[in-house]
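In this view, the complex is presented without one of its protein chains, the others remaining in place.
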């Protein structure tokens, strides 16, 4: 089968790879109709992780069940399904509590709980930027979708970034009537703004400096804050008449940088601590790493982020972090799509074939204007 | 009236001070039967805050209502009451959500939400290490106690450290069956261990290096971990057969130090991030400050604590912080005392008169052996 | 001052009544700009309660603070405020936990917790269908509104039915992505449908037989179910392809009746038990009474409702009941109005003067077509 293979820093290729196949009784094989390029694929693409050349990339996948193992009985061949990026066993301590993002059994990597397709340190699994994908524990992991091809571009965002964005709101305890600040208007930040509104937020501020993305945010009902035009905290306080916000969402991560492009890993956390009111909460879904050899600062190389913890404490803030357990949210988000209330596909900027992947990685990595979200259709 | 007055670094005196009196219709005056010296009084005593000489200290108070204003109708003269250290209006946005520790109306200090008696930056209020104390918004703030003098040494811990310790467990989401690590076996840490057990924890590890305090912890059902004998994380993992703990409580604060006495403000947070399992939670009630001019490290002077945030994120941990809203817990904790299930007075090491306060501060500040918790009885 | 006075069954009159005035230090007097007639006013109007002739009616009030007592310091003369129908002390056990609808101190009536303005068994307080209203514990009870007269018809619904409707969704645990059945399309049911959507529900079914009300519901995004056209449970299952709903809201109460007008007090509860899926929840804000001498069935006269409890248990349903603690929700709902997301005024059918009250009661009591919600403006 054809697949997008990591070759080394800034290089991916579409090559022949071994066919995905049933390897265990609870496996399924899914024919991929849509698979997206994610911002975290770029961490690997840029050589900023330990991923080995030869890995098939792609953890945002959906498609049609092609084959199932002898133990699979809920999902059936021909079903249209969304594949959560988390590979979860469904039976360990964390999975039984709904924390599929921290499965204790699917990832043999030392010191890491949780597995994913085609991802550094998240286990030996190949990704789904390919014609076919092997899915372990298929009955547990797969989400059923209505047959046909309606909502394909919405549903394809159920495998990762829509639930991830929503998880940011959950960790940040965003609820009805709240005023919310979302930092970062990449795909996750945009859908965090969308999620905040779906959860009943009264006002949502979306902070970034890329105008096309801020404009998209406005379509989701967010108020854009362009931090290249001045301190974002002051801009938000101006807009609220001086009131801090109730809740915050971090959708940027350790590569946070100023408008000039210089990295300041504590920048966004500091701003959130400033702008959220005492007793508030912050959800962090932008990725922070235990090790980042490419970091500019010494502490940051070891994952140490010296943000303003004293003020965090003085304001009595709560902070939740980490990768999203997709299964906890994808069913309800699917139903919001079906009812017409959620429209995450508004962020999709490009639909391409599998062969276009190398070009797409190049453009997306440069965050070129208009390249918000790329969906590949290997077999549709 | 007689009162304990802050004179300057390492100096307090018992002096005549203006009588506490009704200043507003919702005030009460309480005759103090018991008032404790708190670890955070020592921050002021050591000159490590901005508190001005002349301040009457003491925020852990209880006694008998001596007088009430015209608007007070629930509490009556003669009632025995516990006075939460938080001075809360009962009607602002934070108070109405139960966050009395972050009252928006009682503290005119710039940038600080929440007020307290006799405390740096927490408003102009005198403390209760005195014969009498003025209590604003008395109907809202005061907790009624059974008449008489039963349980005096238990009830006196309801004004701050028992609810503070319990709040650490609440922020750390400690529940039935959990294994918990509490760092710090000072009065708050000891009562956090007690609280964790009351909330149903299966096992509680209590980390410190002072043997007398660890021994007290064992009486509360905790398993002592002496970090002067080796890495506390490894000791805990040895005790569990290698399993990380479910939940953590930080009861140390920014003055965390190694067994040699050298301060490392990130030390305890780092250990908690290591020892708590993925998907777990950490409650932080040890105090961290936005500014600490006396800190050894540059970042720490501005409240920046460069702990291992990358691992926090990778493990998907949640962290809650800040001063306790005493009222949220003191009623239930009182009832646990009355039913005989809670016995916080086990930590009280000294009962003294008001005139003994200068000596008591001196001994307690040196953390002399056996000086765990001092209760003063100004009028009992 | 002029006020709407209950004279006896089916008779109210606009008469001179003693001026509202400050009676205690924490009182305020509010000049009423808007006051609504509520469905529960009709219970009194119809003589189906123990309310005495001479009572000034009206518990849905808003206006301008005219005077304050010596203990009031947060609210100021001239402030525009919403007055929750609950009269709460702010300092009892229930109030401190946010249950202002069950205040333990403001109602001397035997066996009843909770007080209200102008309401049977809810204490000796006169209502606000008058030029002025006395508000006890004003700093605690009053919600501040922006000055001016914008959003008057939205804000006037913050005193009772919008928070009551929202409380039905809270008790029914309505959340993002849910499918919800709301029984009753009176003002509370309509706003329960609105609230369910604001909380992120994917689909909302609204059950009634009055076409004008069902049409209004559709404007809030609900799918109307006309139970005069067939079994509502079957109609809902038809619409979902056979799936039961996730959550239910009861907005009818003990006077539930069939399309022919015959009362069946268990009818709505039975339908909810049928239509909500196993593990689901039901919020009950339609009023049920401990005694109802006018009931048709013997049990119902003593408040006994023989609904299908066996199936409730077999499906593992949860059920929450009771009057809404308005303060818990009115701030966030106000902010949703201000941001333009909530528009409860869509249900207001009539704006009248105080003198029109007798006519308005007559029309509203007959549930005449188009008489959905009446707002009186005594002094605007």
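In this document, chain identifiers A, B and C correspond to the written order of the chains, with residue numbering beginning at 1 in each.
The definition used in the following text is that contacts are C-beta pairs under 8 Å (C-beta built on N, C-alpha and C of every residue); 3 or more make two chains touch, one makes a residue touch a chain.
Computed from a predicted model, the values in this text were never measured in an experiment.
Of the options A:257, A:301, A:331 or A:377, the residue whose C-beta touches the omitted chain is A:331.
Among C:258, C:291 or C:368, the one in contact with the hidden chain is C:291.
Only one of C:34, C:94, C:179 or C:330 touches the chain withheld from this view, namely C:94. Considering the whole complex, the residue from C:193, C:312, C:342 or C:374 that touches the absent chain is C:312. Subunit B residues in contact with the hidden partner, per the touch definition given at the top, are 175-179, 198-200, 202-203, 331-336, 338-339, 341.
Taking the whole complex into account, subunit C touches the unshown chain at residues 94, 97, 99, 101-102, 112-114, 171, 254, 266, 278-279, 284, 287-292, 299, 302-323. The chain not shown here touches subunit A at positions 24-26, 69-71, 73-74, 89-93, 96-98, 105, 139-140, 327, 331.
As a convention for this text, only the chains that are shown with their structure count from here on.
In summary, the chains found to touch both subunit A and subunit C are B. Note: centroid distance subunit A to subunit B, computed from Cα atoms, is 40 Å. Taking each chain's centre as the mean of its C-alpha atoms, subunit B lies 42 Å from subunit C.
Annotation for subunit B: residues 97 touch two or more other chains.
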